[in-house]
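Supplied in structure tokens, the structure appears directly below.
For this depiction, one protein chain was excluded, whereas all remaining protein chains were kept in their positions.
Labels A and B are assigned to the chains in the order they are written; within every chain, residues are numbered from 1.
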Amino acid sequence: MTLLGLLLGGWLLTALAPLLARWLGHRAGWPLAAGLLGLAAMALMLGYDTTVEQSVPWIPSLDIALRLRLDGLAMLFVALVLIVGALVMIYSTAYFRGKPTVSYYTLMTAFAASMTMLVLADDLVLLFVSWEFTTLCSYLLILRSGPDAGPPAARTLLVTVAGGLCLLAAVATIVVRTGTTHLSTALADPAWSEDGTFATTVAILVAVAAMTKSAQFPFHAWLPDAMVAPAPVSAYLHAAAMVKAGIYLLLRFAEPAAHAPAWSALLITVGLVSSFIGAVFALQRTDLKALLAYSTVSHLGLLTLVIGVGTTAALTAAVVHVVAHAAFKSAGFLYVGLLEKRAGTRDIREVGGLWRSMPLASVLILVAAVAMGGIPPTLGFVSKELVLDGVLHGPGLWLAALVALSAAITVAYSGRMVVSTLPGAPTRLAPASGTWPMVVAIAIGAVAAGTFGLVAPALDPLVGRAVAATGGSGDVHLALWHGVTPALGLSLAAIAAGALLIVARRGVDRVLDRRLFPVTGVGAVEAVQRAVQVTGRRLGDLTRTDAPAAHLAVPLLLIAVLGVAGLVALTPSWEAADSTAVDVALLIVLTGGVIATVVARSRLGAVIAVGVAGFSVAVWFFTLGASDVALTQLLVEILTVVIMVLVLRHLPQQFGRRSVRRAVPAAILAIAAGVVATLGPLVFTGRAELSAVGRWFVEEGPVETGGANVVNTILVEFRALDTFGELVVLAIAALAITALVEARPRVTRPVLPSVSSLLAPAAPNAVFINVLARVLVPLMLLGSLYALLRGHNAPGGGFIAALIGAGALATRYLGAPDDREAHSGLPYLAIAGSGVVVAAVSGFIGYAERSFLTPLHADILGYHFTTSLIFDLGVYLAVFGVILGALDSLGSPEEPAAKAGDRR
Amino acid sequence: MTGALLPLFVAIPLTAAGITAFARPGRRWPLTVLLAVLAVHVAASALLLGATRDGEVYADGVGGWVPGIAIPFAADALSALMLTFTGALSLVCCWYAIASGVGRVRLFSPLVLAMIAGVNGALLTADAFNLFVFIEVMLMPSYGLLILARRGQGTERSVRGSRLYVTFNLFVSTLFLVGVGLVYATAGTVNLGLLAGAAKEDGRVAAAAAVALAALAMKAALVPTYGWLTRAYPSTSPAITALFSGLHTKVAVYAIYRLYAVIFDGDERWLLIGLVVCGVTVAVGAIASVGEQSMRSMLSFSMVSHLGYILVGVALFTPAGLAAGIFYLLHHMVVKAAQFLSAGAIEDTYGTDRIDRLRGIGRREPLVAATFAIAALSLAGLPPFSGFVAKLVLVIASIDAGQVLLAVVLIAASLITLLAMLRVWNAVFMSPVPEGESSTRRIPWSLAAPGAILAVVTIVLGLGAQLLIPLTEVAAEGLLDTTTYVEEVLR
């Protein structure tokens, strides 16, 4: 029997809960209650008078473990959580009669397990995980309560998760500062006393986390919001257990956090405000459930306050009040559930005469209310006197007086619960049949709250060990009667004032019957939600367009601004030494082409102008000593223009009008980008000598490969992988185009005469090209084969060869009298695909020697062959495939897929 | 295990792509090939992961040329992790695609295979120019996948989205190419082994490499260049969105990690820029996601936010930061795909993903609702899901590096993420089933299961974070100390 067993027991019960609920229905509460009581017994046996620890590795890399520790404080809370849990389970067997209970029982058990884990956790991360588990259970339990529960559940979740994130920040800060996730070690770290910033930061974060969980001002709004959940959920989560997680956290951190002065100040302020406004709001409410919810805010405020005081007396008061509050508040909520079930309402104005219609329950709620009001001889009286005593011996009389004032209001609303419902004319109630488990559950809570005051010393060991665990002295002696003390005086004064308020309740109601606060908590959370949503919508609007220009402008602007700044800083070199007269001529032609493209009004004109620019770039390459590149550029340019012309047939001749509003900023951006693009090369390029790699290629390349065309050997041997990728891009382009034209019918436009005469010549006009094509096509195909073979040693290679071959096709296409005949009928997808396969196969052959794409050499009939020729063939096929595909898919004016589909 | 086998990660899918391109319409065998190749890929990368888990690096000069000349392929724990996750994710997304119909459109198989090959090449190459080529190999098939639809069923929206996607990516690729060119101009090489630390020593190399990194940041959809992603991703079919979400931006992210680690040697002088950009991205993406009207738009903005989270790791460049960033990267791949798949299952079945038109899905589709909820909570960083561990380690790393403000942004943005998720959750899932809707439409099991599997993965990675964290630590170590990587690349 270990702590891990205790923990796993809780989760095992959670796993069993859905099965039990499916099997037993609402009666599943009985075995679950028994299970929880069993766990409680186990906890008591393990650690009633000794502290036990256990650690099981979880994420050793991060020093996170299932570190468990059952000390006095954990013992108290474990007992509380499991015993109240069992009561609620018993209650539920009657409350949920005939209702679906699978998710209810599962979540309630999961919550009990999470709470147990939370209070046992001796690891910061485990603590946080459990903390968030309880939040999630609460959210889901509220959510499942009805169709309108979504928004309040969401608000509850948001507030509690926000607090959870503060805890996360605290955990992360502690882990970073103390270097451990072990809670006990971290709490004992000297950093708390030595590093004021650290202590203050963590203290505030922990306090805020606890404030959200315990519904403290200004985060109190979620608790009344959460009251849409059914009574047992409210009783357990929102009165006895979950909201106490915040108090537990405060108690756990009380000792080290007290090193930060902000801790005490914050807790006392927040606690006082919460206790006061909670009490006032409770007094204002006529809905019993809302009354109890605000009462919870108020009592938790009192707890927060005394923890802030932090003396042994104050901590003792906190611990006792935790027990007292759990007892009378759970009884209260459970009673409201019973009342609602039988009377159909929980508004105190609508019920009366309950003395007669449900006498036993009335006695019980009277006891609970007396305890809540802190009237002797209940446990509530004992704890309240301890609170007052703690405050008197800490901050002093002024604070004690304020606490007493809030206590007076507490007496008033506690009284109101009973004086306006028990006497009077009886309300009609539904029959009591089968509600006895509910009454039993209420009775246990009420009796505990009512009688523990009389046997207060019996609680000494439990309370004493809990106080000791929070850093106080464990030498605690509880008693109902402490003699005549100032605290007793204040307590009695509060009771008297409260009694007056009850007597004068009509007047009080008149005063309170208005909005006391300009903003409600619910409204505030909703306003924040809306504000974020509106901001988000506006942010999204910034990019809500599909126009490429809008999206491209952003990076262009960035480049223009950053580029000019950066490049000027890097000082460009303006030397013109490496330029020749031909260069200047090329610049002029190029500029002409670019300008013509930009200003062209017709699409065809723009395409031709772009062709001019492209040709001049090709010549640029030639003058720079790259005939392969120049040739490729030239052929690519021709094919691009041919395909563009084919495409243009589907589009209007003229561009739309350009608006000045658009053109001016575009021109400014263009010029800025042009400046950056001019400065860039001046700054970065202009290498005078060959790079080491370039030199190696020039000197060693021909030797290594036996090929004289260095560029080609780089392409098909040294960097064949690049080329492989590139041919894949080509082949896949064929596939992508096919996918596109199949998925989406092309735009159609009536073929205008002027364009058709130019681009799709009628049969007679085509005669010339036709004849020419007949001669040219075989010649070009032959040439293409030649280029393929000689590429290794002279300009040529797979690309150029294929481009020449494709040029033949383009010629044939242009020469054909109509598109139907122009269709090559070749399976271009297969050609493109086989290009990839052939290239890959030549790569696989390389494994025979060393590695992928290692070329193999062989001399056949006196000629030197390498496997890179096979590779080049793959390149050839891929290029050929894509051009064929483009011509066939884009060329025909009709829906191509219908015709092409069966052929391919 | 030998480095010479690494090129097979590219060669085998490409061969398969070439072969499946032959298939006639309506044939199913290409799908078999696709799934088989992906299965082999996952198995092989898992083996690779096993072989690199102690910091080993495997490399191969493709073609067997001398070091510095050959294009090197290299795999360390980071590459292996990425390969494993991208492979597994592709497998799941392909299953969904096939079930939803897109996968049965002709050419799906060759396009996906080629794309996977491009991803693998980009993850393995140690050569900047070759990286450009493989990014193109990845992108070209994506263009085809983006508009893939049954005959004549492509929408105008998908074409407009494609136009945006293609032009933006082409622009960014061109910028990346220019950056690579400038690196060659200043450093005289594009081999990562030879470039090791070059940008730390020479300001001009740093400026040149910065151009390439800026291009990658645009591909990774960081602020201010994120709009293309949030517009283009929702425009395609849900299956393809899910597939892309796991692969594309993640390859750019990987490349940023790798290039900054190797070329800049983690130079501390520029990290602040990264932190600011990432922090703003985290915030902008999260806030914008709250305002969206359709699930996939919301998820796309949320993705932008999380890309910011992921890159915080490299911007911190501490052991904890890098490991956290890598963990976040892997977690996010799984979870975002889970969410896109659950949203997609709804869209593919109910015909819309608009938040205001869907009602009562939670009651009708418990499995899909559970998937969405788990993924949402995981994204928001709640335990016990992988997102919690990811956020925790990242926040701890930020605070550890003294970036408290950043930690605050990271934490606050996760609350806003939760808000965005809750909005969809309440409207789409928790709302009552509309009156009088007697529709018997139900999401078929085959559409719900892929997302559900990924949801299980996020739970496993959350509770069993120990499975992954040591590996991310080894991967981070490899980025901090690139000696082994560089040595192997130049061997």
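One rule holds for everything that comes next: a residue touches a chain if its C-beta (ideal position, glycine included) is under 8 Å from a C-beta of that chain, and two chains touch if they have at least 3 such contacts.
Keep this in mind: contacts and distances are computed from a predicted model.
Per its UniProt entry, the chain excluded from the display bears the name "Cation:proton antiporter", taken from "Sugar ABC transporter permease", "Cytochrome d ubiquinol oxidase subunit II", "Nitrogenase" or "Cation:proton antiporter".
From the set A:422, A:606, A:773 or A:853, the residue in touch with the chain omitted from the display is A:606, counting the whole complex.
Listed residues A:69, A:744 or A:812: the one in touch with the omitted chain is A:744. For the chain left out of this panel, the touching residue among A:34, A:677, A:789 or A:856 is A:677.
One chain is missing from the display, and on chain A it is touched by residues 544-549, 552-553, 556, 574-579, 583-584, 586-587, 590-591, 594-595, 597-598, 603, 606-607, 610, 613-614, 617, 620-621, 623-629, 632-633, 636, 639-640, 643-644, 647-648, 650-652, 655-656, 658, 662, 665-667, 669-671, 673-682, 684-691, 693-695, 697-699, 701-703, 708-711, 714-715, 719, 722-723, 725-726, 729-730, 732-733, 736-737, 740-741, 744-747, 794-795, 799, 879, 882, 886, 889-890.
For chain B, the list of residues touching the undisplayed chain reads 129, 133, 136, 140, 143, 147, 154, 156-157, 159-160, 162-163, 166-167, 170-171, 174, 177-178, 181-182, 184-185, 293.
We adopt the following convention: only the chains that are shown with their structure count from here on.
Chain A and chain B, compared by their mean Cα positions, are separated by 16 Å.
Residue ranges on chain A touching chain B, taken from their complex, read 57-62, 125, 128-129, 132-133, 136, 143, 147, 150-151, 154, 157-158, 161-162, 165, 168-169, 171-173, 175-176, 529, 532-540, 542-548, 550-552, 554-555, 558-559, 566, 570, 680, 683-685, 687, 691-694, 696-697, 704, 717-722, 724-726, 728-729, 731-733, 735-740, 742-745, 829-830, 832-837, 840-841, 843-844, 846-847, 849-855, 897, 901, 904.
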